[in-house]
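One chain of protein is taken out of this complex; the other chains stay put.
Up next, chain A:
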């Protein structure tokens, strides 16, 4: 698995766009909207190498924070100029409201690409990049508010261990969110999807990234991955409550959500 991602790291984003025809951006947006984070949330994004989820999270929190500040200003209409000035000072340096993202990935190359992207796009605060294995996270217990793993959990050898680690590092009340390719229930769509996956994607892989085998592996790992209900049972086994899933594009991807209560 390591080698697969070492090879694809640089072309990862380009391949994502071409394989999914850009819809993966929408999926990731939906994930962050479902999370609905408020300022002050601590997010752990596992297998989030190139930082897609992390950047979306930061954008979301920033806009929520802006709205919060605007509302506070509206309520403070009767303050003196001095007080308004002071509140501006205090809040200006807090545009994220103490929210933080820790991006964890097993692959150094992916993290490198992510850091470069962050610099390029101008994300400076609230981001940390950590090298780590999802089955054995280098974090203490009860640390994070939200744990996300987007298109990463199928690459983990022992999914149950990863889920247990997720349970461990989450605070009580914390949320587990998993965005992953899943099983399509509609038979017609399923045939079309199979056709597309096995015929088109490896070819794209060869043309764009120069790597047929990695993308062949990718498509096969998607087929091998447990379906929605099975994954839901595994998440419940790890100790999460209120586990639920939402199919996007009628099952091509699914978002699983669970709470540590």
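Here, a contact is a pair of C-beta atoms (placed from the backbone, for glycine too) under 8 Å apart; a residue touches a chain by one contact, two chains touch by 3 or more; residues count from 1.
The rule we apply is simple: contacts and distances are computed from a predicted model.
Identify the UniProt protein name of the omitted chain, choosing among "Kinesin-like protein", "Proteasome subunit beta", "MTMR7 protein" or "Ubiquinone biosynthesis protein".
Looking only at the record, the undisplayed chain corresponds to "Ubiquinone biosynthesis protein".
Just to verify: which one of A:13, A:66, A:211 or A:236 makes contact with the chain not shown?
Residue touching the absent chain, from the options given: A:236.
For the chain not shown, which residue from A:107, A:182, A:228 or A:257 touches it across the whole complex?
Spelled out, the listed residue whose C-beta touches the missing chain is A:257.
State which residues belonging to chain A touch the missing partner chain.
Touching the chain left out of view, chain A contributes residues 34-38, 40-41, 68, 141-142, 145-146, 160, 168, 170-175, 236-239, 241-242, 257, 259-261.
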